[in-house]
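To start, I am sharing the structure in question, which I have written as structure tokens.
Only one protein chain is missing; all other protein chains are in place.
Chain lettering (A and B) follows the sequence in which the chains are written, and residue indices restart at 1 in each chain.
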């Protein structure tokens, strides 16, 4: 039997109940979609008492399937105004699986100004703990405090000051397996603010004394399929640049083909992109005592995480990723990897989405508030956000708010959320994903680079985006995307996993319909929240401006976007 | 919109051009070629003439005369074995799409290990084969200028294409005299196949101005000359125009690719064994109507080529309807039967719809379409 925790911030109760039957064969993104459409009124105030914040693990959490212990956070987003699922690695989902907990629901809103943590102890008991002494504490200090008190067999899921101040770019940071650094981010869409609005500082999950045993309907069937899939991943990662280097390897590709954003999505090439690329990264790691090939959750074979040290050999940041580097780097005309690492650290600590923060900095540069390429000025602005100055607080409202305030004509957002490290003119399928995904401008929802005939051409882009968006819905219900991509030849076996664990036929439709149903449910939520077809478009300037690197504009016919989710 | 045009085959064209085959083979440096054809081409004497022509030029020939329609993988593999054993250094294919696609498959297997089905899809890195000369005898599949080989996978029960530079002819010899004996029914069917290639390449997602120009020329020609050739097969001018139209359409679609019409055609062909041209023509008018929503400019071009006037202010829906009706009336005028006349029930015809949308060729469709809408299109075309 699996459990859910229903935590009510209004009366500060936590109930441990059996998980609903209907949720057994759902997890991650698919569970969030079904839960929210039934329990949250789409027109509610995202920072009010009607919004629910939910945390859940995947359909295969607790099994031996590699990376199945991934966590998804869901709720109505204060940034997009629509449904949000934000997924994250780290140690928490693994411990929740050991606790036998699939879902944690946070509803209601604290009636007082107090701050709370939700603690799940080693006996499986859960309760609210008053945490007023943590008010104004950022994630690193918080995590160190908890780990200092409880040791290493614990995970924190916390907000920093950004979440407490209800910043729309506020993230929720999860502690990494082994190191305990709060560097894995459920970053997009401001769910940290939802957490803050409820008065919740953190979840603190202890490793249980007794590990929950899953009940398999046909364990042999499960194990056989699981072994094949894990073997595919083990084989695939050997030549995976994410395993061998890290996600920063993507810079080498996008820097060469015009997909890397430069100077607020000017579409130009950045000649010095290699200064923030793979070789510089690996050199800095090896000469300063840093490391890569770090698993952020136990049992991960991809091991794309890293520990990055500064010039003096001291730990600086971890989970140092492509998006952060591309958007704080070349998109701000910055070529200083160390400066960017400092920005990454600051963002993780304060608890903000690096994508949103970096786009905010770029917009400040575009309007002349600070010079292009000035990493010191950029860090100064981030410090304003850290300190909560007037401008800092405005930055916390996101790229669009700052852009509007400064009179920027080129604000790169869709559904008010800023776009990720891929110029949509030069990977048009990804542009179509940005425009049409219910998540807003989200690259993880369907990055099509390398999957259409020509990334900056028209052909098959909408086709690729549709296929990937559906696939990502079920991938994000089961495991980490990076492992999923290696399992692709064995995808039919996912049905065997379902049948082996939950019974019934090994019918692939159980998986395929999960994808379609999730995306249609998310769209329905957004429509009820008031979104229209106008929200499924890219900002005007991508349609008008040619990318100097390729001559491409985002010239995809509107109708292709309108029908992309016709099934 | 920035587009590309990349696939091109040098051509030798004109009445009697096939008599230059021997000299051209020798020019390419071949000393022993595999000549690929089917029994039909043998029976009408064309194969014998070509072989003699090649031998007279001092080049040895080895013959593979067992080509069958919808070339199966096992047949291609068998032929490739012969080719390798005989150490041939060139391939000449004479016939319709089946002979040429078989030759392409054989060429792939010259220096890449079997099975041929392992090369389905776009192959960028196959080891090159030997020079190939293609002599089409229908007008036609356009295969003499395309980089695709359609192969039937015996064990999988399906057809798919190998797409590669190794499937591209070194030279296409286009001799309209070889089509003078083509019977009226086959003339109509292959002419309509060429029309479908042209119409779909104009309206798909990979269209470009170069392929558009070729497609338009093909449609104009077919519109004017196909009825004449069906009526009077001996009309050389008609045969010449249709041969060029077929090659134009082939050049267009190997660059721009085809989409929904062919996806429906493949699904119908696979389930009910209808000839390829007829199957693709069945719903082509409805495909144009659907395409008009985003490709109204291209549908206007098609109507113009079919000598149909479209008013300046026509809406995309109206353009679609006019295009649909113009195409249907032309297809009927050359005696192509509809699905009902072919003996299918309505249920049978509509039942292929889910298969259609699963076809990867749908990536080229101008915009997404659901199986439900495809079924509607098939129903609308059923007894039209």
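Keep in mind that, in the parts below, contacts are C-beta pairs under 8 Å (C-beta built on N, C-alpha and C of every residue); 3 or more make two chains touch, one makes a residue touch a chain.
By our rule, contacts and distances are computed from a predicted model.
Per its UniProt record, the hidden chain corresponds to "Sulfur carrier protein" from the list "3-isopropylmalate dehydratase small subunit", "ABC transporter ATP-binding protein", "Sulfur carrier protein" or "Aldouronate transport system permease protein".
The chain not displayed here makes contact, within the full complex, with A, B. Annotation: of A:23, A:222, A:322 or A:474, A:322 touches the absent chain (contact as defined above). The chain not shown here is touched by just one of A:50, A:124, A:241 or A:490, and that residue is A:241.
Within the set A:114, A:231 or A:252, the residue that contacts the chain not displayed is A:252. Contact between chain B and the absent chain runs through residues 124-127. Residues of chain A that touch the chain left out of view are 239-242, 244-245, 247, 249-250, 252-257, 274, 277-279, 282, 304, 321-323, 421-422, 443-444, 447, 449-450, 481-482, 484-486.
Note that only the chains that are shown with their structure count from here on.
For the pair chain A and chain B, the distance between C-alpha centroids works out to 48 Å.
Only residues 453-454, 456-460, 462-464, 466, 550-552, 555, 557, 559-560, 563-564, 566-567 of chain A touch chain B when the two sit together in their complex. Within the complex formed with chain A, the residues of chain B that make contact are 1-4, 205-206, 293-294, 362-370, 373.
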